[in-house]
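As you look at this complex, bear in mind that one protein chain is not there, while each of the others sits in place.
In order of appearance the chains are A and B, and numbering begins at 1 in each one.
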Amino acid sequence: MAVTTYDNRPRAGRHRRTPRTRALRPPGRPPAAILVAHLLVWGGAAAVLGLWWADTPSVLGAAGWLTGAGRITGLLAGYACAVLVALMARVPAVDHALGTDRLARWHAMGGRFTVGLTLAHVFSIVSGYALTGHTGLVRQGTDVVLHYPDMLKATAGFLLFLVTAGVSARAARKRMSYELWHLLHLATYAAVFLAFGHQLANGADFAGRLPAQIVWYVLYLGVAALVLWYRVLAPVRSALRHRLRVAHVREEAPGVTSVYVTGRRLDELAAQPGQFFRWRFLSRGLWWSAGPYSLSAPADGKGLRITVKEVGGHSAAVARLAPGTRVWAEGPYGGLTPARAKSGRSLLLAGGIGITPLRALFETLPGEVALVYWAHRQHDLALRSELDAIAGRRGGRVHYSVSGPAGHTLPMDAGTLSRLVPDIAERDVYVCGPAGMAETAKRAVREAGVPGARIHHESFAF
Amino acid sequence: MTAATGSARGLRHVEHVMGTVFSFDVRDEPVPALREALARAVAWLHRVDAVFSPYRPDSSVGRLARRTTTLAEEPADVAAILELCAELEDATRGCFSARPAGRLDPSGVVKGWATEEAARILERAGARNLCVNGGGDLQLSGEPAPGEPWRVGIADPRRPDRTVAVVSGRDLAVATSGNAERGRHITDPRTGVPVDGPLSCTVVGPHLTRADPYATAALVMGDEAWEWLARLDGYALLTVPADGGPPAAGDGFPLAEPPPA
Partner (left out) sequence: MRGTHRVALTGLSTISGIALLLALKPHHADQPPLSSPEPDSGGGHGGSAPSASGGTRTGTFTGDAVQTKYGPVQVRATLDKGRLTAVKVLKTPSDNEKDRSIAADAVPKLTKEALAAGGAQVHAVSGASYTSDGYARSLQSALDKADSGKHGASRPAQQGAGSGQSTTGRGGGRP
C-alpha cells in the first residue's frame, strides 16, 4: 500500500526526541576498486621516483639540491599530468567502478597539486642551473627559455597551465557559466601537449636512456589514445549508431521539464537506472557544450527520458528544445546503480531535482524500497504522480516533505529517518540532491547507524 | 739598453720596448756567447719596434697604413707577417685581424712573434733553459732548475698582483689576452663593437707566434672559442669569466701541481 504522509508535527527545535541509535559505526572498507586505483597511481609515482633514484649518483652542493628537487618535481608533474588526463578520459569501466564524481574530485585535487609541483619545478631548475653556471636567476631563466630545446613550447604550455588553474579557482568559477569554464579548461590539453617535448629533450633522467623514454611515450600515447577513443571517437560512433532525436518535451513542474529522446538500438546503450549521460543537443546555443543529466525513467529500449530543472542558460534552453532536434548522448556514466544495493532493502533520499535518478531507481530496485523527497513547495515536487503510481504498483513507500507551508516538513535528521524507516541500519541508502542537502542527509544517515559502505551518493557539483 | 745582470745562476734582463716591458730569464751558465746573444735579442726587439709599430711615423707599418709605400719596398718580414695575419684571420673566422676597423695594425701577432724569435736567438746561441716574457706573453724552453718544470702564474685580471692559476711545462708558450683594463677596449674586428665576454683568455701551446693571436681571437669568440680551440692540435685555453666566478680550463690545459714541499 502506498502511504503518502505529511508530517504534522512542528519542525524539530528545542525538544528534539533523542533517537535510539546505535553507536556511530566507522565507515566501512572502501570498495576494492578504489584501493586498486590508489595502488596504480601511487605505484606509478614510486616508479617515477625510482627512475630519478637510479639515475642520480650524488647530490652536490646547493646547486645539486636545487637541480635535484627540480628534476623530482618535474618527473612527478609530468607523470601527474598523464594521470590527470587519464582520470578524465571517461573510460566507462573506470567511471562505473569509481563514480564520476569521485573521479572529478580526484582530478580537481590532483590538478591543484600538479600546479604546485610545476611551479616548484620551474623555480628549482632555474635556480639550480643559475647556481651551477654562476649566473643570475633572470639571465639563467631567459637562457633556458630561449636556448634550450623545446623550451619555448614548454613555457607556452606552462603559462596556459597557470591560466587554466587561475580560471578554475573557486572565485573565478563562480563568476562564469559551467559551459564557459569547461571550454577554457580544455586548454589544459594544449598545455600538456606543448610541455611534453621538453621533458624528453631536457630531462637529465631521460638523456641517453631509451627505456625511460619509451615508457614515457607509452604513458602519454596511451592516455592520449584513451581520450581520443572515449571522448571523441566513441561518442561520434554512438551518435551515428543511435541517431537520437528529441521526441517531445513536457513541463513537469514550474521550471522543471522532461525531455523524451528516441533513437535506434537504444538497448545497446545499456543504461542502468540511476546513471546519467552527457547530452549534446545540436541546436543553436546548445551544440557546443554537453550537460550531464540523469535518466529520470528506466531505459525501456524505446526512448530515454531526462528531467531538467532550469538553473542556468543551458538548462533553460533545454526546456525550449524543439522536437526533432538531433542529440548526441555520451555515456552512460555514473555509479549510482541498482548493483550497489546488496542488502535487498533500500532507502532513497531525494532533494529537489535530485529526484531524477532516484525516480528511476525507485521503479527498478529490487526488494523493499522507501523514498523520502524534500522540495521547497508542493508544486516543486516534480514527477509526483509517477512516484505515487510506482509506490502503488510495487508496494514501496514514499514520503514527501516541503519547506512551506509550515507543518509539512520532515526534518532531515537521524531520529526522523529512524522513525520513518526503523530498519534503516540494514538498508542501502541512496542520496541525491544539492550539495548541502546531500551532506546533511549523509550525516543523518550515518548517525542513524548505516555503515559508510551502504551509503551511495553521487554529487553533480563538478 | 741596460746592462744584463749575470750570476752563476743565469742571466736576467729587463727591457722597455714596444711600449711595454720584456723580461729575460736565462738559466744556463752565462757564458759570453749567451751574453752576446742576449744583446742581439734585445736589439732585435728594437728593430721590430722600429719596423712594425703602428704608432711611429717612420715605421713600415705606419707607411703602409698611410699607403705611402708598397710591400715590395719594405723589409721581407713585413710581408711574411701580413701573410701570417691573413692566414690567422681565415683560421679565426675574422675574430683576429690585422685590419681591425680598417686600419692596418698587426700588433696582435708582432709582439708574440718578436718574443718567440728573441727566445730562438738565445737558443741558437746555445741556451737551453730560458723564459722570455714579452709584456705578459711568454716563450719558455727547458727547465728553471734540474728536474723542475717552469711554473707560470696567470694574472688575475681583476688584481694584477695575484694569480688565478698556474701553468707548468718545459717547452711552451703562454699568451694572455685581457679585456679588463681601461674598460672593455677589445673590439670585435668583424663588427667594431666592444667584446663583452671573459675578462681574459690564456692560450698555451708550442709557439707564441700563434698563441698570442689565438688568445686575442678567443676573447672575441666567447663561448665558441672552446670548440674552435679544441680543433687546434697542441693549443689549450683558459678563461677568466667576467662575473667573478673561477677560471675555466679546457682540454689539455697544463695546470701545475703544487711544488714539492
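Just so we're on the same page, a residue touches a chain if its C-beta (ideal position, glycine included) is under 8 Å from a C-beta of that chain, and two chains touch if they have at least 3 such contacts.
The shown structure was predicted, so the numbers you read here are calculated from the model rather than taken from an experiment.
Asks: Looking beyond the chains shown, say which of B:Pro75, B:Gly102, B:Pro160 or B:Gly234 touches the absent one.
Replies: B:Pro160
Asks: Give the residue, chosen from A:Trp106, A:Tyr129 or A:Phe161, that touches the chain omitted from the document.
Replies: Among A:Trp106, A:Tyr129 or A:Phe161, only A:Tyr129 touches the chain that is not shown.
Asks: To test your reading of the contact rule: which positions on chain A touch the chain that is missing from view?
Replies: Residue positions of chain A that touch the missing chain: 49, 52-53, 55-61, 64-65, 67-69, 72-73, 112-113, 116-117, 129, 132-133, 147-149, 204, 207-208.
Asks: List the chain B residues touching the unshown chain?
Replies: Those residues of chain B that touch the unshown chain are 1-3, 5, 7, 9, 12-21, 23, 25, 46, 49-50, 53, 55-56, 107-108, 111, 131, 133, 135-138, 140, 144, 150-155, 157, 160-168, 174-182, 185-186, 200, 202, 215-216, 219, 223-224, 226-227, 237-239, 246-259.
Just so it is clear, only the chains that are shown with their structure count from here on.
Asks: Could you state the distance in Å from the CA-based centre of chain A to that of chain B?
Replies: 75
Asks: Using the touch definition up top, name the residues of chain B that touch chain A in the complex.
Replies: Per the touch definition, chain B meets chain A at residues 241, 243-245.
Asks: Which positions of chain A touch chain B when the two form their complex?
Replies: 134-135
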